[in-house]
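Omission of a single protein chain aside, the complex is shown with its protein chains in their original locations.
Right after this comes subunit A.
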Amino acid sequence: MAGVIARRARKQRIFRWTVLIVLGVFFVLPFVAMVEFSTRDSQTWPLLVDWPALSERYPALAEGITNSLLQAALTALLMLVLLVPTAVWVRLRLPRLRRLVEFICLLPLTIPAIVLVVGLAPVYAWVTYFLGGSSLTLVFAYTVLVLPYAYRAIDAGLSAIDVKTLAEAARSLGAGWGTVMWRVVLPNIRSAVLSAAFLTVALVLGEFTIASLLNRTNLQVAINFLGKSSATMSVAVSLTSLLLAFVLLLLLSLLGGRRRTSKESS
């Protein structure tokens, strides 16, 4: 009997390791290839960390990086300013609209980026007319694009607390709505807000379709453009942005883990 159990355990172990190794190779191999390829030219990586030299040699890439970082920061900010008060207000005063708001926020997920661009093009003609053709105007489109992810994150955060009672308690103690948001709601959904912001940054840094089709420059457009002239540099930049996204997602799951443990302890 004991022999059968031991054999079965060994079989399971072998199966587990096989699956892990196959998956590991599947995911790691492209990275190894990227590292190998991007290090063929010894100049590439040193140049990537030397910002003045990089912007002199690849001005389009430097512009793309700056644009993307600014877009990511501004999109996260605009998303939070729009979404957090809306989600809180819907929970407090318009609970019947919750499904509708959720549906609207999830819509961008079901619409392909290319369709979104077709719809956005005439809108952006006006945006360009009023605000100019700066790449930062993409922030509006990106805010729509990140809604599904950000809404989910913030809604989950709000579900974990009793917003209505907390807000009413604060109001009865003399807090205005600004104080309720800033001193009561936000501190209690901090990790949800961070999750939403991280997802936004990761998404905006990886966005290509809309920027390219609306003739704006961002990191991905610049990488694509650079790929035609300097393949190693474009691969190195791609790898860096991928790693950055990984770090963000890792931080996000760490935050999620911490939230779970703090809940368990209660």
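Note that contacts are C-beta pairs under 8 Å (C-beta built on N, C-alpha and C of every residue); 3 or more make two chains touch, one makes a residue touch a chain; residues count from 1.
As a working rule, contacts and distances are computed from a predicted model.
This figure omits one chain of the complex; the name its UniProt record holds, of "Metallo-beta-lactamase superfamily protein", "ABC transporter ATP-binding protein", "TldD protein" or "Cytochrome b561", is "ABC transporter ATP-binding protein".
The residue touching the chain not shown here, chosen from A:L80, A:A175, A:L194 or A:L255, is A:A175. Remark: the omitted chain is touched by one listed residue; of A:L166, A:M181, A:L194 or A:L244 this is A:L166. Residue-level contact of subunit A with the missing chain is found at 161-162, 165-166, 168-176, 179, 183-184, 187-188, 262, 265-266.
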